[in-house]
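Shown next, in structure tokens, is the structure this report addresses.
Complex shown without one protein chain; remaining protein chains in place.
Take a look at subunit A:
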Amino acid sequence: MRIYVLRQLVLLIITLFLLTIFAFCLSYWFPGDPVTNSSGIFSDDTMRYADAASSRGFDGNILVQYWHYLAHLFRGDWGISLLDSDPVFEQLQLRFGATLEIAVLAMLIALVPGVALGVLSALNFRKPIDHTILSMSLSGYSIPVFWFAQIAILLVAVRWGMLPIAGQINPLFNIEAVTGSILLDIFINQPENMGLAFRSAIRHITLPVLVLSVMPMMLLIRLTRSSMLDVLDKNYITSAYAKGLSTRRVISSHAIPNAMQNVIRELGSLLSLLITNTMIIEVIFSWPGIGSWLIRSIYERDYPVIQGGLLLIAALILCVHVALNLIHAWRYPQVRKDLHATS
């Protein structure tokens, strides 16, 4: 296990290193001046431009420049936005919390019904229930999330007027952003009418989270179903039945834990899909997260923001992947053995 953890961590560090090289190169590949692209200071601001150029080592060769880039990266000085001169790193910290909030909540909401329906449909293999659940999940993950969100807005928010559709909270509540995640922020700020603030925040968060949770839920159903079907064919299930265990015992303590192994392995690809959908949902619901900022910055050509945002999202995905691999290997020792044998 120790060797496996080390291997994974070394791999993570190497990929993160490659990622920083890539992000560094981006400021050359973007059209325009590399100094402006990486620091966000225009060349007509002569004094600060010269400052930025010298502090980023632009008088030296490319290796010196990369070294200075890394130093700035670790110092948390990611340049300023070309549009509104906000420091990129501070903004990203705030927006990261907001993005994580809806992504994590959607994943949690998707998890329980997804696994439950998957198990249900595997137990009723090729019966009407199975067919219903399967076709529901097939059409569920084929719905483009941006269209689904619009229909949800049209029906729930406009026709029935039940929920608000934009932002994190009613702007009348003056909540100072600390973590970016609105529910945590209300808790930290302790405003006078906390109950009302919480109600408003929850009403704002409901629709994006629900729309976002549909796709992972549908994929989870399919994953759970196919891995349950594999497991139910195994000999140990037959022997568990032969021991005289009740169906409930067999399913809950033999079939489901083993079926989860495959599901955890596939969870990584599901999470990266979730992240892209989060970006789209943020744009639609004007959620102040990384995704909406990144997409806005792409068509405003705000290069420091693009660079920082891409670096952060890609690093997040890589870290989550490694974490999932580690959890997988820790929970299921037989996987570990396989990995050692093949490597």
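Criterion: a contact is a pair of C-beta atoms (placed from the backbone, for glycine too) under 8 Å apart; a residue touches a chain by one contact, two chains touch by 3 or more; residues count from 1.
Everything below uses one rule, namely that contacts and distances are computed from a predicted model.
Visitor: Given the options "NADH-quinone oxidoreductase subunit K", "1,2-phenylacetyl-CoA epoxidase, subunit A", "Peptide ABC transporter permease" or "Protocatechuate 3,4-dioxygenase subunit beta", which would UniProt use as the protein name of the unshown chain?
Guide: UniProt lists the chain that is not shown as "Peptide ABC transporter permease".
Visitor: Can you say which of A:Ser55, A:Gln150, A:Ser239 or A:Ser286 touches the chain missing from this structure?
Guide: The missing chain is touched by A:Gln150.
Visitor: Which residue, A:Ala52, A:Ala110, A:Leu310 or A:Ala329, contacts the hidden chain when the whole complex is considered?
Guide: Of all options in A:Ala52, A:Ala110, A:Leu310 or A:Ala329, contact with the hidden chain holds for A:Leu310.
Visitor: Tell me which of A:Ala50, A:Val156 or A:Leu318 is the one touching the absent chain.
Guide: A:Leu318
Visitor: Which residues does subunit A use to touch the chain missing from this display?
Guide: Spelled out for subunit A, the touching residues are 11, 15, 18, 26, 29-31, 135, 138-139, 141-144, 146-147, 150-151, 154, 158, 268-269, 272-273, 275-276, 279-280, 283, 294-295, 298-299, 301, 306, 310, 313-314, 317-318, 321, 343.
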